[in-house]
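What follows is an incomplete set of chains from the complex, kept in their original frame.
All chains are identified by letter, namely A and B, in their written order; residue positions are counted from 1 within each chain.
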Amino acid sequence: MTSNSFGRLFRFTTWGESHGPAIGCVIDGVPPLIPLTEADIQIYLDKRKPGQSRFTTQRKEPDTVRILSGVFEGKTTGTSISLVIENQDQRSKDYGDIKDKFRPGHADYTYEKKYGIRDYRGGGRSSARETAMRVAAGAIAHKIISSRAKTNIKIRGALVQIGPHKINRDNWNWEETQRNPFWSPDQDAASKWATFLNDVRKSGSSAGAIIEIVATDVPIGLGEPIYGKIDSDLASAMMSINAVKAVEIGDGFNIVSTPGNEASDEMRIINGEPRFLTNTAGGILGGITTGEPIVVRFAVKPTSSILSPRKSIDRFGSEVEVITKGRHDPCVGIRAVPVGEAMMACVLADHILRFKAQCDT
Amino acid sequence: MTSNSFGRLFRFTTWGESHGPAIGCVIDGVPPLIPLTEADIQIYLDKRKPGQSRFTTQRKEPDTVRILSGVFEGKTTGTSISLVIENQDQRSKDYGDIKDKFRPGHADYTYEKKYGIRDYRGGGRSSARETAMRVAAGAIAHKIISSRAKTNIKIRGALVQIGPHKINRDNWNWEETQRNPFWSPDQDAASKWATFLNDVRKSGSSAGAIIEIVATDVPIGLGEPIYGKIDSDLASAMMSINAVKAVEIGDGFNIVSTPGNEASDEMRIINGEPRFLTNTAGGILGGITTGEPIVVRFAVKPTSSILSPRKSIDRFGSEVEVITKGRHDPCVGIRAVPVGEAMMACVLADHILRFKAQCDT
């Protein structure tokens, strides 16, 4: 029921504003006796944190997480886990510019209209800073997956398009995603993107991105029809990430133009095991995992905070122009990769526990 | 927590299998004193029911809904509303063919693996027959919207692509959607689709579709960040519909290749009112409605039940071929239009009540 909570059995609740004293989350439903340290979480946070390349914001946040409850002598106790990150780089500055003006593409206008009040400093609650806590929750989700899943699930993310430039899927190499600042699985694309983004930034503009998250070795049977389908939960999870405007599973929108006699995945017995010959379904049929890789893609719109002037209005009903100065990612989609991985982990952890409740004997 | 329930404050729970004695739903959270008759619901069900053109299944189901509770002397009482539709056209036939074989593209395999049992008759619980109850719930959602929204919300759906054939958006005419069997807003596209689908059916194949649902005159401020964003709820709603593989809001995936200095919607004061000059955001910013039309598109994969033989396996681990005889829609996406409209209505009704709870003074 809470709008700041995600998940059913593995459930986290986040809080905090971009420029408030801290951000944090409370995680409930975690099984006991799972080894957990702050370092286990920090490793995931470090993947997401800003300032790691010239293509992400230069805001410096050490983003050091503290565990305040739910862990005793290095193990989870089954009680609620509280995580907190103090906000450090709250650069004192004049917010006058955005205090009263609604930045185009941002949630300024809608928060103001809905609530009649908004913490305008850095976007407040609507800032992508909130996603740090998704990553932290995802770190614990990974621990639950390792501890409870019957298979050795692996979750990986990649950027497959920036602006109009797609990767060449023939070049796909997961290891390459660890070697360039874009999580690109295609080395050539990474080079092109670097040039492209430099131009974009110089022109005072920004670019969108498509992220693909793949989970392999997923056990068959996760997902609960009709309204707890795992694809439905993944769509909700990804669409809740800042700036996301689209989500697709498997072949997604492309399946529409595939003839029906090619669109379903055929099955054979291979090495004595049932196997699908293709995976247009993205690992999900009827809302339940098939055992094939879960494949989810989502679109992140171009960064709305740009140096180019945009027409807008202010709180008093006057027409204004808005230029967003400051340290902003030319392509926020890049930093959405670890966030998407985290949300996949959270959905899977939740469904693993749900499977245990209903279907384990 | 229930997997067969949708919504938070306006909430429905569905039950029933394709060839069981009946299907139904229970709807909770409905405000009292709203006029409601079976005819009010039937009118929506009739839009969805099969056998209305040669492009949808010829299975005849009168789909007559009965209200069993929650309404007294023609008005809602605030208690749970029970709706039921008896299954009538349960043609007695030999299910032997699908009893043991897993139909490609269907949920047969995943239900069997998850639950160890499945009602194989007509797809059982995984049948799109369940969507009749979404439409019924949607009819009541419309009533709540009329009764409680501060604006005169209008929800309409259209088919914008079948197979590879898109509409021409310059031809868009909402009235045309009521005049052809495809809910096409483009008369020309409707003609082409008729020819195309005839060919598809003759070839024993099927086609996918893209549906667009638009809600206009939506009040500003619906949607609850962070995990109750209205786009997140819409994504979950649409993705839970049978055969849906993708969902997008506003410009969706296309926004990725739009330059950042064009991707956000600028604002001006027009006739004394704040207005957006474009609507790439699809009426939602930060998970909250802007007042502009909400625009959602979703992709329905080609009907999996086709006459062409497909490779599969059976429950005993043998390799088999599957041909799905019987009365099937060559393009199930057509009948998804009223279902998508219903889900939009349910999400809006839910958020209207949620707004009242938190933000009404």
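Criterion: contacts are C-beta pairs under 8 Å (C-beta built on N, C-alpha and C of every residue); 3 or more make two chains touch, one makes a residue touch a chain.
This one's a predicted model, so the numbers in the text were calculated from it and none came from an experiment.
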Self-check item: Oligomeric state of the whole complex, in copies, if 2 are shown
Solution: 4
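Note that only the chains that are shown with their structure count from here on.
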Quiz item: Which of the residues in subunit A end up touching subunit B in this complex?
Solution: 1-6, 8, 14, 102, 104-107, 109-111, 113-115, 125-126, 130, 161-164, 200, 203-210, 220-221, 223-229, 231-240, 242, 245-253, 255-261, 263-269, 274, 277, 280-282, 284-291, 299-304, 306, 308, 310-313, 317-319, 330, 333, 355, 359
